[in-house]
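I'd like to ask you about the structure that follows.
Every protein chain except one is present and positioned as in the full complex.
Should a chain be cited, it is by its letter among A, B and C, assigned in written order, with residues numbered from 1 in that chain.
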Amino acid sequence: MLAWKIGGDQGEGIDSTGDVLARVANHMGYYVYGYKHFSSRIKGGHTNYKVRIATTRVEATTRHTDILVALNQETIHRNFHELENGLLLADSAFKPVLPESASAHLLTLPLTEMAKSIGSVMMRNMVAVGASAALLQMPVAPFIDYVTAKFEKKGEAIVAANRKAVEIGYQRIVDEYAALLTFKLEEPVPGDRLVISGSDAIALGAIAGGCRLLCGYPITPATEIMESLAKWFPLVGGAVVQMEDELGSITAVIGAGFAGARAMTSTSGPGISLMQEAIGLASVTEIPAVIVDTQRGGPSTGMPTKQEQSDLLALLNGGHGDTLRVVLTPGSVEESFEDAAEAFNLAEQFQTPVLIATDLSLSLWQQSVERSRLKASAQPIRHSATFSQEDLLALGESAFQRYRLTDNGVSPRSLPGEINGQYLATGVEHGPSGKVSEDPVNRIQMMDKRLSKLEGIHQMRDGFKYEGPMEPVLILVGIGSTVGILREAATHLPAKVGVAWFRTLSPFPTERVQSVLAPARHILVVEQNALGQIRQLMTIHGIADSRFDSYLKYDGVPFLPEEVVDRATPLLNTLEVH
Amino acid sequence: MLAWKIGGDQGEGIDSTGDVLARVANHMGYYVYGYKHFSSRIKGGHTNYKVRIATTRVEATTRHTDILVALNQETIHRNFHELENGLLLADSAFKPVLPESASAHLLTLPLTEMAKSIGSVMMRNMVAVGASAALLQMPVAPFIDYVTAKFEKKGEAIVAANRKAVEIGYQRIVDEYAALLTFKLEEPVPGDRLVISGSDAIALGAIAGGCRLLCGYPITPATEIMESLAKWFPLVGGAVVQMEDELGSITAVIGAGFAGARAMTSTSGPGISLMQEAIGLASVTEIPAVIVDTQRGGPSTGMPTKQEQSDLLALLNGGHGDTLRVVLTPGSVEESFEDAAEAFNLAEQFQTPVLIATDLSLSLWQQSVERSRLKASAQPIRHSATFSQEDLLALGESAFQRYRLTDNGVSPRSLPGEINGQYLATGVEHGPSGKVSEDPVNRIQMMDKRLSKLEGIHQMRDGFKYEGPMEPVLILVGIGSTVGILREAATHLPAKVGVAWFRTLSPFPTERVQSVLAPARHILVVEQNALGQIRQLMTIHGIADSRFDSYLKYDGVPFLPEEVVDRATPLLNTLEVH
Amino acid sequence: MATLQDFRTNENAWWCPGCGDFGVLAAMQKALVAVHANPATTAIVAGIGCSGKIGNYINSYNLHVTHGRTLPAALGIKLANRDLMVLVAGGDGDGYAIGMGHFMHSLRRNVNITYVVMDNHVYGLTKGQTSPTSEEGFKTKTTPQGSIERPIHPLMLAVSAGGTFVAQGFSSWQPQLASLIQKGIEHPGFSLINVISPCVTYNKVNTYDWYKKNLQNLDDDPTYQPTDRSRALTRLHESDEMVTGLIYQEASTPYEALIPGFRETPLVHQDLTVDETTWNKILSTLE
Partner (left out) sequence: MATLQDFRTNENAWWCPGCGDFGVLAAMQKALVAVHANPATTAIVAGIGCSGKIGNYINSYNLHVTHGRTLPAALGIKLANRDLMVLVAGGDGDGYAIGMGHFMHSLRRNVNITYVVMDNHVYGLTKGQTSPTSEEGFKTKTTPQGSIERPIHPLMLAVSAGGTFVAQGFSSWQPQLASLIQKGIEHPGFSLINVISPCVTYNKVNTYDWYKKNLQNLDDDPTYQPTDRSRALTRLHESDEMVTGLIYQEASTPYEALIPGFRETPLVHQDLTVDETTWNKILSTLE
């Protein structure tokens, strides 16, 4: 496993350069994980893109870098400390200086000049890609092939220039720095994998789950879901509507759900806060709706481009009045795909809003995922609890009871267009027919009916997952993007460490959490927020004792596997003393 | 203590009739408590107004009615069951029928006709007032005086007609039903008391607390606060602005807080949901703001005219990101006054939003309150942590650090207008100077700084009150309007029952709750919501064991003291067995 | 073919006797009959307010949303099922205060829905506060000394915002009102019908009589052509919007007909499974 990084100024194509490397490596059969550091500005400011290349699944970034490509001095200053015994390739154009304390080899190439020699400074990053291929001792051919395909549409001249750039970059390293070519990747593991982000996985899952309408409002880091669907929906007859705000977005989704379509909105914390009232409307009117929250640093505008997991309590309790909401929490890109699809099934089946809590890291960073894990056909659409036209005709006029009391709280509904199915769906308390009612007895029945739905969902979903030894000494508990980090950390800890994660925060999988955690002597809940929100939820559900410990981080930077190892190691040591 | 009730159709002046009785009784030296039942429509639909008249403080309604005045048959049907051995005075105009099962005495008077005889059917209710005075064996003179004063502005003819109406109503009862005059009030307890509602108490408290700006949007049952201030603010140079929505309302309050004014908004659940994002802004920018939530039946539009206490979790956790909010929970009209004033002190002193959770019952129903408990001068205004112009001049240009780290999390601020005090207040994470910062170390410091403020507030406030025996067997725990109900219930339970209530939900008064509840063998948490929200909060703070029990009600109807007695009695019995 | 009776529910209207909203209800029902609507394929979204109760009395698929959010809900319904006839009704507070943003954006987005605003210049349901259309000086519980804000001019705004159908009716003038709503429904795009619907309980200024004295009926003015945006604005400005009739209309293609790849068949009737070829096409954009 190697870690490569390229850094420079924002607006200089750092992203797409890293992307090329990741995609070619993936195509060759490596597992990649790409992590971007960026400033929240459009142009200028340091950015870097780190790609880990491995022969097994990677789902976290790491502290260490093997090869750093620096396009300016700031990149060196900010990143050299990661380069223990690594290689630093710098453009000689900016006269790179390696700090004294660095333990890296500095290689320079006149990247800018070389680019100019083939026609344009714009080619600089491609020269760097070629050079990187050489430094990684990867064959150059797949890179050539990739750029050929990538630029095909732009015409032969562009293709030729890009090929040339890769070639000369590659060749110069081989010619000048053969002695330094110490890094070598293991043999790749052929497979059919895509490099995708959690956002794309959610967009794909939505399509697979039958979603055909997204009404949303742009917001970092959720906009990508909307943008991908804007690209893909025309292929399946769906529509993306950019609304005037989040209040409109969620309400449009509710309208569509009332009419029988599968619709969603995607947002981040500020949007969730604005949607609180309408989520209550969906609950009370029993209308399916899917809402994705790609969490970022809060509260208020907070740290829009930074990682956090601090909306959990707001997702659960943020609206006025008594509601129980369904909150799904995918712990990987694959689970993002599955949960996105499943959210639409649950929303329709239980006629209730379903919220998906993901986070910036899980959503934005790309990684290799097996194509077989992204099959639309593996996510069958479950329709349910809808009166057919025949049923309604048989029922007769004015007999349909939209909110009839049932055992599981779900009342079969009618859809607009069906004769005899007309009713009133209102956010005001209502009786079984839908008509407004202030009757105290009815009120209790309706409240209980709505709250009882969670039990059905609870039955259907394994809300707490575990991976690890049968008799773990320590269990690391996480959520969202943290899960992959914990998995990697566990591999670096002495055996007997397991990883557990929430797939569902509500309905809270109390018994499952209890049984999974029962054998552990110590439990470390690792969450990226200041208040220990997951711990709070566990406590409410009676899951709290002296075995529990929290590892909280709220500086906007994701946990590193190494940090978790550092935090867990003394715990394990203490335990062994006893 | 007697309970009198008048019932009829909405739009027929039932309210103001009840109000006359309550005010005259109060004036005579009785303690009154008025409770309205109303339908959520403007005209038509049954409504009734019940007044309890007593010689000690009353702060709850009751199941029983002694005297019922019925202006239509529906009133009899809906209310006769309350009349065990009571008197029913009905207008003979509608040919009243007493159900067989009733155990009341039916008295009829031709109220409508009598009213016509003095000029207008409009006088009917006043005739009923006069008759009621006789039935209650109260002197008629104070009623005559009251209507004389009340209608003074409307001219002599109106005054005369009203006096006449009262007189003939009184006289007819004395003349025709002397034998039935079995109810007699004890001697009044002279004092200087006002009949006021919790809403008015909050409005008064706000004025006393220095609030001079309310930006709000009408919503039941919070509008009264705004309306009272619209009436009173011109007297103190303040302003009420009716905004376009709640998003605007809260943000205007934040603007005013930034500029140094004491400003508030008042709303109910739906408005709170809409304000979640901006409350986060106030937290992060450290701007004082006071937000009143008059809770009603939720979620969504829910039951707008019904009592509930179900916004507590949303008030605490409803916004995205990690915030700790201050939530005050007055448990009486007097505490509403005090907390409203104190909210502005805390908000300014700790530079943070302060939320007041009240509820429909506590806000709308009126009761006798000692004038001495409503003194503006008893609520001194505490200004604090503001740099004076001299300080800033001494500091020099560009040296002022708005968010300087301090021990208690509060950084002295400057106010617009002050030279050298300029700074940026932003909802984006920022450093001590106010400038935007993405630095991870700064982030943690700033987050900790903000969260740490709660500790200071905790030190200042007695967040959990107790009234009762030293060694209670049972403690009834409540909040808001429920407290008065519990107090009355406790008087009907065998001794050794205490009542405890939250004055502050956040900062949560953990130790205080623990110590107050320690001696009790049983604890009954009485709350008006479906999810047991107060219990959840107690659990999060580690306050949960086998002594705890919940009494939940979520049908929109307030608890009756009798119901609490019924619920608590078997508990006490069980306990005695052990 | 549906009759008036078919568009009634078995609930008694909740409004105060004499409330203008009765007339709006009647006119909507007449218009629905006139356009041969079917209760089963009609969806009505109502706002929060006295006005918003209207959905309870029209036999159809009714969605009663949160305060101010009718229009986005209607958009969602229409995009989900293009075959439905979608109407929206709500108050002046609902539409022009808290709902103003959606109002403006619905006008420019031009989804084929018909928006009937029941404008009584006051907040009825919350018992009499100033509304955005309240006149200056109007006294209410929130403005005891009279409103100091200029009233909103919804028609001028609608025309300025790019509305393709803008009209005003009066609850008492049934035939014109019903016909305006009918034309609005028939208009292939967003249609606004602002309806003057007096509140007899909380608005003692803008009464039936007052309106009868002050309103001009554009139908009586044969020279007025509702086809020129500038002229419409001038007329509205000059009359202080005290006109009834069709104020502006233009040829329009509704939003839903312009969405790339969006199909004629309603979303709700489509097979939601994605065939292998399409799926691979989607995935291929990720390579």
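The rule we apply is simple: a residue touches a chain if its C-beta (ideal position, glycine included) is under 8 Å from a C-beta of that chain, and two chains touch if they have at least 3 such contacts.
All of these numbers come straight from a predicted model, not from anything done at the bench.
Although it is left out of the displayed model, the omitted chain contacts the following shown chains in the full complex: A, B, C. Only one of B:89, B:135, B:225 or B:263 touches the chain withheld from this view, namely B:263. Taking the complete complex into account, B:245 is the one of B:12, B:59 or B:245 that touches the chain left out.
Here the missing chain is touched by one residue of A:34, A:169 or A:270, and it is A:270.
Where subunit C meets the missing chain, the touching residues are 97-101, 104-105, 108-110, 132, 145, 148-153, 156-157, 159-162, 229-230, 233-234, 237-238, 255, 258-260.
Mapped onto subunit A, contacts with the missing chain fall at residues 11, 41-44, 217-220, 223, 226-227, 230-231, 234, 240, 242, 244-246, 270, 300-301.
Within subunit B, the residues in touch with the undisplayed chain are 23, 194-196, 200, 204, 207-208, 210, 212-213, 215, 231-239, 241, 243-245, 247-249, 251-263, 277-278, 281, 285, 371, 374-377, 381, 398, 415-428, 435-436.
The rule is simple: only the chains that are shown with their structure count from here on.
Subunit B and subunit C have Cα centroids separated by 37 Å. Averaging C-alpha coordinates per chain places the centre of subunit A 45 Å away from that of subunit B.
Counting partner chains per residue, subunit C has residues 64, 66, 68 touching two or more of them. In subunit A, the residues that touch at least two other chains are 247, 277, 281, 285, 426-428.
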